[in-house]
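Shown here: the complex without one of its protein chains, the others still in place.
Letters A, B, C, D and E mark the chains in the order given here, with residues in each chain numbered from 1 onward.
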Amino acid sequence: MKLIIAIIQPDKLEEVKEELYKKEVNLITVSEVLGHGRQKGVTEIYRGAKESGNLLRKIRLEIAVNENFVEPTIKAIINGAKTGETGDGKIFVLDLKECIRIRTEERGSLAIG
Amino acid sequence: MKLIIAIIQPDKLEEVKEELYKKEVNLITVSEVLGHGRQKGVTEIYRGAKESGNLLRKIRLEIAVNENFVEPTIKAIINGAKTGETGDGKIFVLDLKECIRIRTEERGSLAIG
Amino acid sequence: MKLIIAIIQPDKLEEVKEELYKKEVNLITVSEVLGHGRQKGVTEIYRGAKESGNLLRKIRLEIAVNENFVEPTIKAIINGAKTGETGDGKIFVLDLKECIRIRTEERGSLAIG
Amino acid sequence: MVNSGDTAWVLISAGLVMLMTPGLAFFYGGMVRKKNMLSILMQCFIIMCVLSLQWVLFGYSLSFAPGKGFWGGFAWLGLQGVGLEPYADYAATIPHQAFMIYQAMFAIITPALIIGAFAERMKFSAFLIFTLIWATFVYDPICHWVWGVGGWLKNLGALDFAGGTVVHISAGIGALVTALFIGRRKNLDSNIPAPHNLPFVVLGTGLLWFGWFGFNAGSALAANGLAVNAFVVTNTSAASAGLSWALLEWFRNGKPTMFGAASGIVAGLVAITPAAGFVSVIPAIAIGALVSLFCFTAVSIIKPKFGYDDSLDAFGVHCIGGIWGALATGLFASKAVNPAGADGLFFGNPKQFLVQGLAVLITLAYASIATFIIYKLIDLFIGVRVPEKDELMGLDLTQHHERAYTVLE
Amino acid sequence: MVNSGDTAWVLISAGLVMLMTPGLAFFYGGMVRKKNMLSILMQCFIIMCVLSLQWVLFGYSLSFAPGKGFWGGFAWLGLQGVGLEPYADYAATIPHQAFMIYQAMFAIITPALIIGAFAERMKFSAFLIFTLIWATFVYDPICHWVWGVGGWLKNLGALDFAGGTVVHISAGIGALVTALFIGRRKNLDSNIPAPHNLPFVVLGTGLLWFGWFGFNAGSALAANGLAVNAFVVTNTSAASAGLSWALLEWFRNGKPTMFGAASGIVAGLVAITPAAGFVSVIPAIAIGALVSLFCFTAVSIIKPKFGYDDSLDAFGVHCIGGIWGALATGLFASKAVNPAGADGLFFGNPKQFLVQGLAVLITLAYASIATFIIYKLIDLFIGVRVPEKDELMGLDLTQHHERAYTVLE
Partner (left out) sequence: MVNSGDTAWVLISAGLVMLMTPGLAFFYGGMVRKKNMLSILMQCFIIMCVLSLQWVLFGYSLSFAPGKGFWGGFAWLGLQGVGLEPYADYAATIPHQAFMIYQAMFAIITPALIIGAFAERMKFSAFLIFTLIWATFVYDPICHWVWGVGGWLKNLGALDFAGGTVVHISAGIGALVTALFIGRRKNLDSNIPAPHNLPFVVLGTGLLWFGWFGFNAGSALAANGLAVNAFVVTNTSAASAGLSWALLEWFRNGKPTMFGAASGIVAGLVAITPAAGFVSVIPAIAIGALVSLFCFTAVSIIKPKFGYDDSLDAFGVHCIGGIWGALATGLFASKAVNPAGADGLFFGNPKQFLVQGLAVLITLAYASIATFIIYKLIDLFIGVRVPEKDELMGLDLTQHHERAYTVLE
């Protein structure tokens, strides 16, 4: 099992979700984050005081999947989020040792989906 | 060492915290996330425009523990968060390679607690 | 490759960022979290009703790095965030199995930076 | 004869009192959890809609049409005969409809006060029916008794300048009945919900203070010395009560809070309401300072002790504050301030104090019983409380299919 | 001779109407996405600045200086000859400048209404130029025709008490032209953006309702019975429309919403605007109840069908509501309410209804064509819409280099 973390552009969430559903990846956790990367931010100015606005709004996805779903999930995220512009984001894949569904206390692969 | 991530219902946070403290798991990090899963959301309507409200508010817990605390922590979360209704959430367990306490620069097991 | 997660004091973010840039760690993801730990919170009182304010505002950093960057990154975070007071926070290091840059679909080490 | 200055004053006062209900919406709305914010705002604004209509259609007639009985009767239904000429028995220098619309704003805010008691768990449909019936069978009669031509409490000599009994006690005791009838919110013990947005509470407080000048000074129904007196004592009592609540917290909890000061300000405004046209500035300081003591005790000592869930303290602030205000009028009232008024106990007229007490008791008795009966009936037919699942998910999503704030975008 | 009561009323009314633009700023601002909040507020406040100056420098002269032609002419440029003595042709009991500044507030809010159509995608520079030209070449002439001494629509006998045609139809149709000209926002289909802060929308609604008393009752230009009538019907129509919109949603979507009630309230205020000084309370209920039916249909059925992106429904609410109000004036107007007015169709004078219809058509025709030409010109020179990249990142950061809310601290 793997835990896939993806950082994407805020306005790409809908498309990524649609792509994921197509691949039958229906269970996801989403949160709002700020990212600093290659993409340049806009300088903010408050009463003359400049702030290098180097933190940009991004969306963070967290998706636990079984091995056979890893590649499809990655593909789906890329299909939904890729524009070719800097700022598209990243996907991180981690090993998932255990997964438990609280409602049923099931464990492992069948708890994932 | 393990890093335990749990997604629970917002109104279960207090109970889960109490359960965790009982098991002497006192150090936790909490954040607000949105989840999409089996649990159905409510459709939102703004001036006639419908939005399938498929993202529900959830709470995300992040807890780093030593091996001997893994099962107690899982139990505690289940005790606090389980209602048997869809939407109760999931627990994910990851391998934690290293842990550092910034204040003391201690590493490993003793930095966890 | 490793995924480094750090929980720091809110007012330390700027200093930590500067330290990271010095070490040429320029790509980071930041989010706001609440933490419960040794540091005591302030009790909140609303019309006489007390609330043990045991959740304190913290900043969460997520940084994916190549092996040779792990130690420098940890050092940088400590340099920026350490005050010696309880509440300084923690650093967690996880194994990162794969990393993909969405824009280029590059994978592995070169996708990290 | 219509006087332009008086008319201007009553019209702008009507506007100010109208603004109090949106003010109340934010005062209350800021106190609840995010997931119930819109339900509070909606309840306040729907009340503004429904009761504005009820008032012109029959509410005004029931409340103010001349009559000696339970109600003012039906002579003025649909504002028949309520024209643009003055109606001297109520106000000799402004168009009759100016008085009518000014009073409409009082009829609106009164039931809105009760929202504080059933916040976060009332079914919207039940709320709507409750409001309409309550306004008609509780507010309109009491209003007639106290202010209407031929009203029997008026004839009894009870003083209520701007609505201590009519508005605050009737709604406040209604709130207590509500809290007892509808019961506590779910898992209240595991976590007492903190106000989700205190700046909104403060915004509401500011608008209420501002609007209350129209509420009290407008009740002079003319731009004259009496209005000025009401204006001055209103501001003084609010200030005195705000400070006194903050100091009470300071001594008792170690720190004064903004939420506390805001609560005190509102309590001070409530307490001075019945007295504004009868007392002078120094008594106003006392009235304000003491009301915070009473309300603070009710809210943070008595309420937790008895465990009723008067969620936003509509009873604790408005009923307690209103009672104190009505009685204080019986203590501090002075003909020196208002010859048309009466002297109170401290000015050698104990009878007035007793009359005030009597008016309070009658209002408490009638409003509580009537409110209970109304709930019983509604509960019988459609039920007053939302299912637990909806309560947990929040009323905004479940009752209105909308969310106050976006989380992601 | 200056009357102090009338002057007080017109001055405070001017203040109330001024407050409507900040109210509109929050009403609109709460509907957009976080990233565009400040752009809406900025557009509203810059309009307050720019048009206040335009008005005293030449706008007032173009609109109100006596004259039979397209404009009122230049006699009063820089307020020459506009002094502190009454100018009887407009208002005999208040200083001329009081009338001038009261009208200034109308000139400000009218173009601000159009913001609802180009929200979230208009270039700030283009917006600024558009506003100035539109106010000068669309608002000022129409204002002169309908209200100015010698205005030809006025001479025609068209009734518009407080700005149904002048304000709401002109801005509302301008909004439709805007939406068609500037086009839809980016990826609107993948996700319809939810209002980022509905409590702000409600705050705006409250301020608009409050301010509208000045807008309509102030238009009597005196604190008299007429003002009172306008005040009463304004409140009644708002209430009736707010309730009716909520009920429509209830039947159609299963639940009433706060956003819907707020939309209805504003629609009700729009519809009663031209009628406020001519109709009585019962017709006001009908005007309000029906306007929500029309606007609700326009907003949630017609708009999606045709797919134009009138983002915040400036056309759907103000143009539709304004048309209905202008026609309703032709139906319900009665000399019994205002002898200086006229009787409408239902009071035996069909001619009035036709005149109203004519005035509507002329306003629609002129405003739409003029608005289109203005856009064409601006687009030619500097372009009206921001680049897609900026639209995605949001106007706050890209047009103003600032953020409405901090995310981390």
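Please note the rule applied: a contact is a pair of C-beta atoms (placed from the backbone, for glycine too) under 8 Å apart; a residue touches a chain by one contact, two chains touch by 3 or more.
Since we're looking at a predicted model, the values are computed, not measured.
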Where the missing chain makes contact, among the chains that are shown: A, B, C, D, E
Quick one: say which of D:Asn187, D:Asn224, D:Thr297 or D:Thr406 touches the chain that got left out. D:Asn224
Just to verify: which one of E:Pro22, E:Pro195 or E:Gly344 makes contact with the chain not shown? E:Pro22
Please pick, from E:His144, E:His168, E:His318 or E:Arg403, the residue that touches the omitted chain in the full complex. E:Arg403
Considering the whole complex, not just the chains shown, which residues of chain C touch the missing one? 9, 11, 13-15, 18, 32, 34, 42-46, 53, 55, 57
List every residue of chain D that touches the chain not included in the displayed model. 3-6, 8-9, 12, 16, 33-35, 93, 193-199, 202-203, 205-207, 209-210, 213-214, 217, 222-229, 231-232, 235-236, 238-240, 242-243, 246, 253-259, 261-262, 265, 281-282, 285
Where chain B meets the left-out chain, the residues are 10, 13, 30, 32, 59
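The working rule: only the chains that are shown with their structure count from here on.
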Neighbour overlap between chain B and chain C returns A, D, E
Over half shared or under half: which fits the residue numbers at the contact of copies chain D and chain E, same or different? different
Could you state the distance in Å from the CA-based centre of chain D to that of chain E? 33
How many Å are there between the centre of chain C and the centre of chain D, using C-alpha atoms for each centre? 50
Any idea how many Å lie between the Cα centroids of chain A and chain E? 44
Got the chain A residues that touch at least 2 other chains? 13, 30-32, 34, 55, 94-95
Where in chain E do residues touch two or more of the other chains? 35, 191, 194-195, 253, 255, 257, 259, 407-408
Tell me the shape of the graph of touching chains, choosing from line, ring, star, complete and other. complete
